[in-house]
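Here the complex is missing one protein chain, while the rest keep their positions.
Labels run A and B following the written order; every chain starts at residue 1.
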Amino acid sequence: MSLWEYANPKKFMETTGWLLPWLTALTALTLGGGLVWGFFLTPDADRFGSTVKILYVHVPSAFIAINAWVMMLVTSLIWLVRRHHVSVLAARAAAPVGMVMTLIALFTGAVWGEPMWGTWWAWDPRLTAFLILFLFYLGYLALWAAIENPDTAADLTSVLCLVGSVFAFLSRYAVYFWAQGLHQGASLSVDRAQHVADVYAYPLWLTMAGFVFLFLTLVFVRTRTEIRARRLSALVARERKAA
Amino acid sequence: MSALLLRDLRLAVRAGGGFGLSLAFFLILAVLVPFGVGPDRERLALIAPGILWVGALLAALLSLDRLFQLDWEDGSLEALATAPLPMEGAVAMKAAAHWLTTGLPLVALSPVLGVLLNLAPAGYVWLPLSLLAGTPALSMIGAFGAALTVGVKRGGLLLSLLVLPLYVPTLIFGAEAARRGAEGLPALPILLMVAAISLAACAALPFAAAAAIRVSLR
Partner (left out) sequence: MSDALLSAKDLSVARGGVQLLSGVSFELRPGDALVLRGPNGVGKTTLLRTLAGLQPPVAGTVTVCERGLAYGGHADAVKSALTVTENLDFWAAVHGRSDGVPAALAAFDLTHLGDRRAATLSAGQRRRLGLARMALTGRPVWLLDEPTVSLDRGSVALFATALGAHLAAGGAAILATHIDLGLPDAACLDLAPSDAPTGSGDAFDEAFL
């Protein structure tokens, strides 16, 4: 049973059909459980009060924001090499989810940082890198929307994703270099999670898992929708020809 | 291939719009900024390298959407696709023509605009140098963006949205090189970084851009 079997749209639809209800339930459990635990059942930190708990949303959303793009990169490559439509439709499906996750990461990052910096936005390297990532998502989605022919759009957006990934990577280092002069070390460190005491860490792992399942659920649902949309246009084209 | 370069240069000169337009835009920007931030000379000196870099970037962007559009519309792109010239070479030549007609003039104009913005004396060397190293990247990355949007009607805005995030590393290093040079700090390593980005872009992006054009012609 090879993973490539799921490149067949019918097989993909069948499998995700029965998988989705379980996945949704799992998402609700882990995400809901993790968030409730993190926000309500952990003690307030001495120095930061309760705002630090926003990390239960910030850290996972940032994690997904980056990994959604990585997933798009991989599925775009699969499309370019092996021409599996399900793959590129999955990339298209994941993009808005990744973009919203980036927004959430930016917003929660600002909320978290405000008590520390005294401002809603500072050009902190990490936040800035996410801002640039947001722009890349925007460009990818805009290109999909601008091109009529779906196969042409798939090819062009895949090439954009590839080239964009190189530049996104380069930008990350450029931004860290650029921000040196401004904020010596006053950055929102996700490594903070490693220093976080166990009492905070466990709910974090749970919410991370919850966000991952959420991502999978959303991408599966959206990919199914994309497949149905393609099916619809194929049927319409057939009707038009027969007429 | 040089025939294509010469043809595009000739067209750019005769088209009477693109060539001078970018320079005019660059000038206007340099004039507008003091109106926006106030005429305080010290503040202007501080932001001059960055503003001039952003201005050069935007000016380069202006003439990009016509890079392949005109050839697309009059059938030249199809004819080039069936010609013995490899599409990668054609893309590289068009990007080179763009650099010669937009990038280089911007480099030449930048010291003059530096006067308007009270650029520090050392900046008159380092700003043009940084632009010289970075404008090839701007032209090549821009050509890639233009190739992606060649089939999109009125794709100028989409082109900007796609290309500006790709410009960020070049802008960061280029402006930093100009800034450090203007302040008398060692700027050569950063300058080399900018040059490296330009070289890498010119080496790799023609292939991606050519692929995009072939896809659009299908």
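Quick note on the criterion: contacts are C-beta pairs under 8 Å (C-beta built on N, C-alpha and C of every residue); 3 or more make two chains touch, one makes a residue touch a chain.
Model, not experiment: these values are computed from the prediction.
K.L.:
Who touches the missing chain here, B:Leu23, B:Ala81 or B:Leu164?
P.N.:
Residue touching the absent chain, from the options given: B:Ala81.
K.L.:
Even though one chain is hidden, which residues of subunit A still touch it in the full complex?
P.N.:
So the residues of subunit A touching the missing chain come out as 8-10, 85, 148-151, 227, 230-231, 233-235, 237-238, 240-242.
K.L.:
List the residues of subunit B that touch the chain left out of this view.
P.N.:
So the residues of subunit B touching the missing chain come out as 3-4, 7, 10-11, 14-15, 73-76, 78-85, 217-218.
In this section, only the chains that are shown with their structure count from here on.
K.L.:
Enumerate the contact residues on subunit A facing subunit B in the complex.
P.N.:
132, 135-136, 138-139, 142-143, 146-147, 152, 155-156, 159-160, 162-164, 167, 170-171, 173-175, 177-178
K.L.:
Where on subunit B is subunit A touching in the complex?
P.N.:
For this pair, the touching residues of subunit B are 144, 148-149, 151-152, 155, 158, 161-162, 164-166, 168-169, 172-173, 176, 197, 205, 208, 211-212, 215-216, 218.
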